[in-house]
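Missing here is one protein chain; the remaining ones are kept as they sit in the complex.
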Amino acid sequence: MGTGRLEAFSDGVIAIIITIMVLEMKVPHSDSLVSLLPILPVFISYVLSFVNVAIYWNNHHHIIQAAETINAPVMWANIHLLFWISLFPFVTGWMGENHFATWPVVLYGVVSFMAGVAYYILAKCLIKLHGKRSTLVAALGRDKKGKISVIIYASGILLSFVHPWLGLAMYFAVATMWFIPDPRIESKLVEKEAIQKQENG
Amino acid sequence: MGTGRLEAFSDGVIAIIITIMVLEMKVPHSDSLVSLLPILPVFISYVLSFVNVAIYWNNHHHIIQAAETINAPVMWANIHLLFWISLFPFVTGWMGENHFATWPVVLYGVVSFMAGVAYYILAKCLIKLHGKRSTLVAALGRDKKGKISVIIYASGILLSFVHPWLGLAMYFAVATMWFIPDPRIESKLVEKEAIQKQENG
Amino acid sequence: MGTGRLEAFSDGVIAIIITIMVLEMKVPHSDSLVSLLPILPVFISYVLSFVNVAIYWNNHHHIIQAAETINAPVMWANIHLLFWISLFPFVTGWMGENHFATWPVVLYGVVSFMAGVAYYILAKCLIKLHGKRSTLVAALGRDKKGKISVIIYASGILLSFVHPWLGLAMYFAVATMWFIPDPRIESKLVEKEAIQKQENG
Partner (left out) sequence: MGTGRLEAFSDGVIAIIITIMVLEMKVPHSDSLVSLLPILPVFISYVLSFVNVAIYWNNHHHIIQAAETINAPVMWANIHLLFWISLFPFVTGWMGENHFATWPVVLYGVVSFMAGVAYYILAKCLIKLHGKRSTLVAALGRDKKGKISVIIYASGILLSFVHPWLGLAMYFAVATMWFIPDPRIESKLVEKEAIQKQENG
């Protein structure tokens, strides 16, 4: 089985999730600038989720593109990941509408945590399938950032019980961490491309 | 007519259906953990529908990819299948919001049953078009799992009148059945790929 | 400019329109079978619109695939067509919620009529660009069914003022007319394919 179908379907689902989240920002009925104030927290959680889902799209694309083939476990691990990402619109709305109260912030962390775990499982399934054939898949799968994210999310959930803003700070920290490009992977990808060109040419 | 256009359009529609279902989980206005309780049944039916639609995407992709060409009847059989799948968000919301009451569970079964029948009609149209030319299409079309699903859905509808949880158990049984990979089809696909490579190389 | 980008974008927009229409069927809060009755008219108009949008997708794909190139007027004629199709969810909801009252049925007809006109303009722009080079584009553009549809829609709008069901009957008549495959176009497409194979082979 090729990776094309998985990639196209996942891209479609992620594109829809990132876009329908905006529907959680309910249009206020008043035209005053003040009427936007209650939406501000929803806007902030929208920004956080937009960045998070964009990071997942980016990482997902990287790891699937590095893969050469997929099997049934990979396919279901992928559906599992999409399931947790699909819950972002709900937790974004709940956290925003309740102005970052404890439980909504905790649930946001739980969904982020589970999405991170699902990504880890997907990576493991890909590594198992490719074995030592593909060093790239192994490199991406062993990726430290993914593991660190999951740990920060877990500590964020616990810290939310002290004060929800501490948890929130953890979630923003993860998003910021991903902005910094990873030279190791980029160089691996350039390497792979060079090898492929050599093989074809 | 090639299969590309049908595949891309169906993938798009199915990706949107699987994602907008999450909008049926209305964000509660309170920030307490208890306020999530009424959403739990909607969440459970969301999980069931997410898996169901993912299975349809998977099967649909398999059978269309095995096909070499389409005609007008196939195209309309496909639109017919997409129509029934498009009703999943509605029945998911109704069943969840009414905590698995009898009629909503029955209607969920009816839509699942009709989607199964529509898939069967699509398979029949593809077999008729390909005749004995393609053993793969015939193999997929004769697929036992599809027929068994339809029968279990029908019995689920009837059992819902005894107790809706019996019907629900039937629906979950079908979803579980599809998780177990089908070695027969996978081997056929590998075979086909090998033949295609031989023909090209 | 190639047609690929136009095709992919239009396919995406049409796939989303056909799917979000289902959101106009609001989930009833009661679990009785009777509570579905007020939704029945919305369901009927949903079925009509689903078929209509599916027909537009089919025709749009045919004519764009027959084209070899596009220019700015074609691109804007296409956006114009997508605009009118995008209003189907609104008129579907309005017509269904008001149980096929006069004005909603009239507006449904107006949007159907304008979409038909927009399709005609798109066809004209394609013919003007391709000139006599492509007999296929000319054949599709001269298509009688398109013109007849627009005339039936116009008469449907007028008949709605006598009784809305008369207008509705006209709209269903157009949808039914498109179900019957057009042997003339299919043979032209087969012909074109044969010529292309000859040129390549």
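We just call them A, B and C in the order they show up, numbering each chain from 1.
Basically, contacts are C-beta pairs under 8 Å (C-beta built on N, C-alpha and C of every residue); 3 or more make two chains touch, one makes a residue touch a chain.
Predicted model, so just to flag it, every value in this text is computed and none were measured.
> In the full assembly, spell out which visible chains the left-out chain is touching.
For the complete complex, the undisplayed chain touches A, C.
> Looking beyond the chains shown, say which of A:15, A:72, A:117 or A:173 touches the absent one.
Hidden-chain contact among the options goes to A:15.
> I need the residue numbers on chain A that touch the omitted chain, in ascending order.
Residues in contact with the chain left out: 8, 11-12, 14-16, 18-20, 22-23, 25, 27-33, 36, 47, 50-51, 54, 57-58, 61, 65, 179, 181, 186, 189.
> Touching the missing chain, which residues of chain C?
1, 5, 8-9, 12-13, 16-17, 20, 23-24, 72, 75-76, 79, 82-83, 86-87, 89-90, 93-94, 97-98, 101-104, 107
The criterion applied here is as follows: only the chains that are shown with their structure count from here on.
> How are the chains arranged in terms of who touches whom: line, ring, star, complete or other?
line
> Since chain B and chain C are copies that touch, is their contact same (over half of the numbers shared) or different (under half)?
Both copies touch with mostly different residues.
> On a C-alpha centroid basis, what's the spacing between chain B and chain C, in Å?
26
> Report the inter-chain centroid distance for chain A and chain C in whole angstrom, where each centroid is the mean of the CA atoms.
37
> What are the residues of chain C that contact at least two other chains?
none
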